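For this depiction, one protein chain was excluded, whereas all remaining protein chains were kept in their positions.
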Amino acid sequence: MEFSGTVSIDGTTTEEVWLALSDPVMIKQALPGCQFLVECEDEDPDFDALAASAPEEDPPTLPEASAEDIAERAFEEGGHYAALMEISVGSVSPSFETVVTIEEREFPRMHAAGEGSASSSSFEMSSGMELAESEDGVDVEWWAEADVFGRVAQMGQRVINPVANRVVGRFFDQVEKQLQDVSTDSESSGGLRSRVSSLF
Amino acid sequence: MYPDQFEFHRADSVSEAVELLADNPDAELIAGGHSLLPTMKSGLASPDALVDISDLDGLSGVERNGEVTHLGAMTTYATVADDDDLWEDATVVAEAASQVGDRQVRNRGTVGGNIAHADPASDLPAAMLAANATVHVHGPDGERSVEIDDFFQGMYATAAGEEGVVTGIDVPEEGENTASAYVKKPAPASGYALVGVAARLTFDGDEVTDARIAANGVMDHGTRLPAAEDAIEGESVDADAVAVAGDAAGDSLDEYMVMEDQQASQEFRLQLLSAYTERALETVGERAGHM
Amino acid sequence: MATDEREGGSDRIETVEADDVDAADILGSAIERQEDPSLLTGEAEYTDDIQLPEMTHMAMLRSQYAHARLADIDTSEAEEMEGVVAVFTAEDLDVSGALPVGWDLDSLRNVDNPIMVEDRIRYQGDVLALVVAEERYQAHDALDAVDVEYERLEAVTDPSDALAEDAPVIHEEEGTNEAFDWDIGDADDTEAALEAADNVVELDVTNQLLIPNAIEPRAVVADYDPSDDLLDVQMTTQNPHVHRLLMAGVIDHPEHRMRVRAPDVGGGFGSKIHHYADEALVSWAAKQVERPVKWQATRTESYLTDAQGRGHETHGEIAVDDDGTIRGLYVDTKANLGAYLSTFSPSIPTYLYGTLLSGQYEIDNIYCEVTGAYTNVVPVDAYRGAGRPEASFIIERLVNRAADAVDMDPAEIRKKNFLDPDDFPYETPVAMEYDSGDYHKTLERAMEAVGYDEFRERQEQAREEGRYLGIGFSCYIEACGIAPSELVGELGAGAGLWESGLVRFTPSGTVRAMSGSSGHGQGHDTTFSQILANELGVDYDDIEVVEGDTDAIPQGMGTYGSRSAAVGGSALVESARKVVEKARKIAAHQLEADPEDVEFEAGEFQVAGAPDRSTSIQDVSLEAYLAHDIPDDMEPGLEATTFYDPSNFVFPFGTHVAVVEVDPDTGEVAFEDYVAVDDVGNQINPKIVEGQIHGGIAQGVGQALFEGAEYDDNGQLVTGSMQDYAVPKSFHVPEMETESTVTPSPENPLGVKGVGEAGTIAAPQAIVNAVVDALEPLGVDHIEMPLTNERVWRAAGGGDD
Partner (left out) sequence: MERTIELTVNGTDHQVTVEPRTLLIHALRDEMGYTGPNVGCESSVCGACTVHVDGEAVKACTELAVRAEGSEVTTIEALGDEDDMHPLQESFQEEHGLQCGYCTPGMVMTAAVFLEEEPDPDRAEIREALEGNLCRCTGYQNIVNAVESAAAEMAGAVEPATDGGTAVEEGGD
């Protein structure tokens, strides 16, 4: 399955968006069903241990968080991140233990690949985005390619596409909403933008 | 295939069912079982417990309260489809129920289970939307009514929430000047709707004064088609107006969320939506002509 | 799809009870099937109905990926689960465990086909582990507890992709996915014919992968008795002896200590011919646990493992002169073989396909090339029709295109190029010798039944009203009863294709017959009893036919390729005649006459010209077993066995016509009419013939409109259940009008040809031709099968691309 699209966010800058999308906490919050998202050592982490040690409450994200804190925890090229994704579709709610690797991260482009497995099913995904300035703000051009394997692929054909669409759709809705918050906040305070700019 | 192990609770009351669901987040409600059991057998769903409400008195049956027909949640499709009065009072609901699955499925599957499950390709959601039904939900906070327009929220997601039990559906009687229909393009294998269109039109003479048109199978949940409704309101149901409404059917939908699978692309689904919206309107028009 | 309410068939064949049929009419009567009462009352015993003491249940873990390395597998948790008797992986196998292929080709790259995966997974149906447990549910529970680590590899599912240079190689040791390269006919002559002709019309078609869908999933019950090393296997099989032979090698068990039986079998359509890993593993597991083991495939498992059919990508060119004369035919096919070679798979896209490309026509020059490709889909092998539907499809589509090119009526171009009745026997340029036929007759009967001229007027009128009606012809030929053994041996078969038949009188004069055919719904008990009642003059009810038991039946090749009547039936005829000859000698001895003077009719031996000197075959039978007074040089007893090896194939044929209305706005296709005129030679039981035609057509309708095994780019089967793969339902199949003509085959004593596959071979192109004809005003010249609503809509101009 392939998906792609462009999300336009007015009144913001590529730098702000870049920073926001570099924040694992914000990404976690935007992903429907994401139980935790943390950096891990390698591609084969112990999910039980990670689940136990995941923080109960998320630290603040933009605009409350400081740009420096975000830069500190930002995705790193070559880094591995573990996530537990519960994809709930009615009575069907498999939890996918997912590991994502940031394959490329160079402003304004990011590319990540990951795979997740649940009982008798698994998926692989590859996704990327590129930021571009637009007249009114920023366009986030994104694409994703996902493959599903095993029982879900055989038995759940009828729902895979809509579910994937929904996950992707909600993710970008949420990202857009959070970024709007950021840009609104920037406009009102004027402070964030300069703090963000100084990081580049 | 074979379902995984689960605990089985037979609820003695709706409140008990609600409590059991609240106590066990991995429990599922089972009514007719025709949506849940297939997913459990295929290994896709594996709930820890099932709460069976099929024995609850008062949850099944068709009752007429003045101008409203109350369908108990555990009323089977077959009961609805065989109810001659309902064919008169809310044709679209009876017609949709008569097209769910096959005879055996209709004998067991229930209307409450259907709308609570909220399968995007099932037949009742659009029919209930067109009929302007009201859903009764018993949840942890007690009983409430939900207008059908607010009920369907996404794929398999409804306003009843995870812990709410749909106890019944009120279907208002179609007035003297109202007619309705449900038409469907079934997927050849599953029988689920590639596209199903429900329409209910109210007339003043030849003119449509109110239209409720909804579709199954197109979006991630049963959805009203406001652009088609706008197009037909104020018109008479003639070939031109029907064609315009058919063309408009997809206009108000978020194209991004239109369903796509190996049976039909998004583009073709929208084409079927137009064609079946036309057929639904033509059928209603014919029925109205005989009033 | 609308189904009209017209009576099915204008001349519905009435069945009769056997008691009401005169002995002289027994052959050719529509006798009610003797099989039915037990099937209709739940008394029948299918494999999964079998319960044995101490029986265990088995489940198999298959792969999450179509192409992968099996990095690690851990069964320890599964072994600890409740009710689990044993868990096995490839490591535990102590037998050769490689499935053989029963047909060789010169260029064939044969590959190892292990029953459990050690290292490399090549399709989703590959077995990684098996669990034996006390209960069904427990066996399946334990599968989920097996921990598997995979290294996924890129997969390829289409033959042309698999043959591309950069394709992932499925069998690395071969270095290529090309399984074979085969051709038939004369390349140079054909090229010259194409160059010389007035017109050459080209067409590319895909003949999609189909899932056979016997409603009974494959199943096995194996029971091993260690005290005498006897392995008793009951399974869903179309050919028990072949399964016994092949399995003996796979699990290293002596063939003579193995019994394979077919209980009632719920349909096959080819899928129960082949020897799969599953039955070998069940049998092997029964030996390991020394308890009976039962396995029945889940439907999804069937979809992942039952050999699929078709899978061709074909480029065809037909050369036609302006007057409609067909000059030549060139066909280039890439055939999907799946991950491994299934039992008879190399023969299907070659000898059962290329040899039929002459169709019903006199075509002087034909050349066909076929490249077989390994892919990451389930192995592809015989499915109802097996090669012949593919041949018939490409010819009948090309002939229609040729008619368009020279502006001829599709019926006229066919008539112009048909072989005439006096052309037979006719040798085609693709190595077949057709036995007999009258192709004009079936086409004309079909045109009359469908009201062809009147239809064209109606079509014209409808077009003016903006409605799209279409008619499609399919003049097909089939080859049944593949033979003789010596020839098929030369062509690469690893088996002879004879059939055995044993006819045994009891001393009391009743008959027990054994056939190596193995029916699974065709009604062999009925038809074979009819044959024997006719030959022996014994009451139909006094005959019992036994099939499907390697202990009871001398040997057998089984039921497939519409061979049972032509080959199995002929074996019984020959045995019956041997029995009669022996009985004649005994009768002559008793009647004190010369055997040559003793006539046999309706069960009575009578001295010619002396009506009072007679005896019945029943009395002779008693004498034969008493042996008190039989000719001196004769052994007692009255039975005979024949291994009948036919001299040639037989060639049924016919014309099917579909009439449809197409809605270009929705792509919906509605049948207005479906007429089938078939000639299957002599008919033993016309009702059974009709039933075979009906069922065959339904499967052809399925291929044309609904069915197709779909895989994603990773080789995941996405039509993995009956919710996704469209087996036609009652209202998907049109009312069919069936008629027949009878052109006996000179090749066998019954004059029969074979009917099992005719409908499936005939129907798809009749329907596709009809839909294309309907949409001709919109410039449509081809639509790929299945003609889904979306495909038809797009072909008619809908959509962006």
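Just so it is clear, A, B and C label the chains in written order, and each chain counts residues from 1 on its own.
Simple rule for what comes next: contacts are C-beta pairs under 8 Å (C-beta built on N, C-alpha and C of every residue); 3 or more make two chains touch, one makes a residue touch a chain.
All values reported here derive from a predicted model rather than from experimental measurement.
Here the chain not displayed is in touch, across the complete complex, with B, C. The missing chain, though absent from the display, is touched by one residue of C:Arg397, C:Arg445, C:His520 or C:Lys753; that residue is C:His520. Checked against the full complex, the candidates C:Ile697, C:Leu717 or C:Ile761 give a single residue touching the omitted chain, namely C:Ile697.
Interface note for the absent chain: among C:Leu128, C:Val146, C:Met235 or C:Val265, the touching residue is C:Val265.
The residue from C:Arg261, C:Arg299 or C:His656 that touches the chain not shown here is C:Arg299.
Of the candidate positions B:Ala189, B:Ile213, B:Ala228 or B:Ala288, contact with the unshown chain belongs to B:Ala189.
In the full complex, subunit C makes contact with the omitted chain through residues 3-5, 8-9, 12, 15, 32-33, 35-46, 48-49, 51, 136-137, 213-217, 264-267, 269, 296, 298-300, 520-523, 687-688, 690-691, 694-699, 721-723, 727, 729-731, 733, 735-736, 759. Interface residues of subunit B facing the missing partner chain: 1-8, 30, 33-34, 37-38, 40-42, 50, 52, 54, 78, 101-105, 107-108, 189-191.
What we mean here is this: only the chains that are shown with their structure count from here on.
Here A-C and A-B were compared by C-beta pairs in contact; the pair with more is A-B.
Averaging C-alpha coordinates per chain places the centre of subunit B 44 Å away from that of subunit C. Measuring from the averaged C-alpha position of subunit A to that of subunit C gives a distance of 53 Å. Centroids built from CA atoms put subunit B at 35 Å from subunit A. Residue positions of subunit B touching 2 or more other chains, listed in rising order: 42-43, 190, 262. For subunit C, the set of residues touching two or more other chains reads 144, 300, 718-719, 721, 723-724. Taken together, the subunit C residues at the contact with subunit A in this complex read 64-65, 144, 152, 300, 303-304, 712-714, 716-721, 723-724. Of all residues in subunit B, only 1-2, 4-5, 38, 42-43, 185, 187-190, 262-265, 267-268, 271-272, 275 touch subunit C in the complex they form. Considering their complex, residues 119-122, 124, 147-150, 153-155, 157-158 of subunit A touch subunit C.
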